[in-house]
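Sharing a structure, written as structure tokens. Questions coming.
Only a single protein chain was left out; the remaining protein chains are all shown in position.
Each chain carries a letter (A and B) given by its place in the written order, and its residues are counted from 1.
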Amino acid sequence: MSPTIYLLLSALLFAIGAVGVLVRRNAIVVFMCIELMLNAVNLTLVTFSRINGSLGGQIMAFFVMVVAAAEVVVGLSIIMAIFRTRRTTSVDDANLLKY
Amino acid sequence: MSTLLAAAPMTGGGEMTTGESVAFWILGPAALAGGLGMIFARNAVHSALWLVMTMLSLGVLYMVQQAPFLGFTQIIVYTGAIMMLFVFVLMMVGRDASDSVVEVLRGQRLAAAVLGVGLGGLAVAAVAETLSAVGPVGLGPAYGPEARGNVQALGTSIFRDYLLPFELTSALLITAAVGAMVYTFAGQARRKQASQRERVTERLRGPLTGYGSRSGPGVFATADSVATPALLPDGSVAPASLSRIIEATRRERLDADIADVQSDSGPAGDVDARALRGGDGTEVGAGSTHDRLSEGTHDDEGGAR
Partner (left out) sequence: MSLVTAAAPLPEVLPAEGAAGAAWLLVALPALGALVLFVGGRRTDRWGHVLGVATVVASFVVAVVLFAGSLGLPEEERVRDLGIYDWIAVGALNVEFGLRIDPLSLTFALLITGVGSLIHIYSVGYMSHDPNRRKFFAQLNLFVAAMLVLVLGNGFVTLYLGWEGVGLASYLLIGFYTGRSSAGSAAKKAFLMNRVGDVGLALAIFLLFVELGTTQYAEVFARAGEISPGTLTAITLLLLLGACGKSGQFPLQAWLPDAMEGPTPVSALIHAATMVTAGVYLIARSNPLYNLAPVGQLVVTIIGAITLLIGAIIGCAYDDIKKVLAYSTVSQIGYMMLAVGLGPVGYAAALAHLLTHGFFKAGLFLGAGSVMHGMADETDMRRFGGLWRHMPVTFWTFTAGFLALIGFPFLSGFYTKDLIIEASLTAGPVAGWIFGIATLGAAGLTAFYMSRLMLMTFFGPERWKDLHPRRIDGADLEDPPEHYHPHESVASMTAPMVLLAIGSVGAGAFLVGGERLGHYLEASIGVPVEPHDLPAAFPVGLVPYFATLVMLIGAGLAYVLVGRREVPVERPQRVSLPVRAARADLFANTINEGVIARPGIWLSRALVYLDNRGVDGVVNGIAALLGGSSGRLRRTQTGFVRSYALTILGGSVVLVAALLVVGGAG
């Protein structure tokens, strides 16, 4: 069996994360779905690293983790700020820019 | 843990060993189940826990794939720190903030399902088509004893080849921390302690003056008192007129008042708001609506009460 199977797993996880972003309304859960997609990409990077015999993929995954951490901090504080003013975390309620 | 690490090929290691296969076929479905559980769980905390499961599985899969440092980082940083942050925020927001089952956007779920399946299928097809024949090289020397292990090799690479990006990430993290604080404290700047004079001014001319003493257009009020709530045209109490500061002492008595008037004047809701005196219930009880109307027009007693 080839490590390619990890890539298939990664693709499925990514798709699940994408669907989650579309169907969930709680902003925090949406955020978690995004994290899932990032993790799926990390898995891909690690697998590529192994397939190619290079550490570059792992380093890239490392950086993705750092950026994801920063993103989570800021994103969650934004969600908190919205929740404080609107008393809700539903992304559907933040639709004032509509027609 | 050590058995898992042992399952990973320490040298070369392009192809999957049997141990690795076993690990994959246990952890892979677990990760998928975690993902599906996350998007199907109605409760956000449950979603978070399902995600934790996925991340743990992935972390172990990293270790199996010659990336023990990333695997531990995944478990410690992602699962340990970030997911706890999520749960922490969830608890702050309120655990009961669960999604409703009803989808408000028409066709959103169907479209999302179709597109998700399409994306997954396409990606799988793409990978299968292009990479199935690729022979994996394996990290080999970069992972083996020559490189003195994965952590050493990664450290060398980061601090030598990727030093500048690494330093930039530190700037990114500090910025993120500062940004998070700015958002958190936005609108909560501490106000100066107001003097008595300012508070009196605020009391008489500030935003609260409109609630009690002056009734807005379309609102019936029987008295100018700050404590007397305003009434909407259907006789109910206007919530906006209930002051946060001054205790609406009359509210319960008003309820009795309203009931009194309603029983007195026929159909429910058809209430003459000016008949309400906010406590002088005994007076109100007598006489027809018309009488009370004419009485109320020239009676300022309610206001001076």
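Rule of thumb we're sticking to: contacts are C-beta pairs under 8 Å (C-beta built on N, C-alpha and C of every residue); 3 or more make two chains touch, one makes a residue touch a chain.
Since the model is a prediction, treat every value here as computed from it, not as a measurement.
**Q** Kindly state which of the options B:122, B:168 or B:181 is in contact with the chain not pictured.
**A** B:122
**Q** Out of B:112, B:139 or B:180, point to the residue that touches the absent chain in the complete complex.
**A** Missing-chain contact among the listed residues: B:112.
**Q** Can you work out which residue in A:21, A:38, A:51 or A:68 touches the chain that's missing from view?
**A** Answer from the full complex: A:21 touches the omitted chain.
**Q** Just checking the interface: what residues of subunit A touch the absent partner chain?
**A** 18, 21-23, 25, 91-92, 94-99
**Q** Tell me which stretches of subunit B touch the chain missing from the display.
**A** 105, 108, 111-112, 115-116, 118-119, 122-123, 125-126, 129-130
Convention: only the chains that are shown with their structure count from here on.
**Q** Centre to centre, by mean C-alpha position, how many angstrom separate subunit A and subunit B?
**A** Computed from C-alpha means, the inter-chain centre distance equals 17 Å.
**Q** State the interface residues of subunit A toward subunit B in the complex, per the touch definition above.
**A** Subunit A reaches subunit B through residues 1-9, 11-20, 22-26, 28-29, 31-33, 35-36, 39, 42-43, 46-47, 49-56, 58-59, 61-63, 65-74, 76-81, 83-85, 88-90, 92.
**Q** Enumerate the contact residues on subunit B facing subunit A in the complex.
**A** Residues in contact with subunit A: 13-16, 21, 24, 28, 31-32, 35-36, 38-39, 44, 47-48, 51, 54-55, 58, 61-62, 65-67, 69-70, 73-74, 77-78, 81-82, 85-86, 89-90, 92-93, 97-100, 103-105, 108-109, 111-113, 115-117, 119-120, 123-124, 127-128, 131-132, 134-140, 142, 150, 153-154, 157-158, 161-162, 165, 169, 172-173, 175-177, 179-181, 183-184, 186-187.
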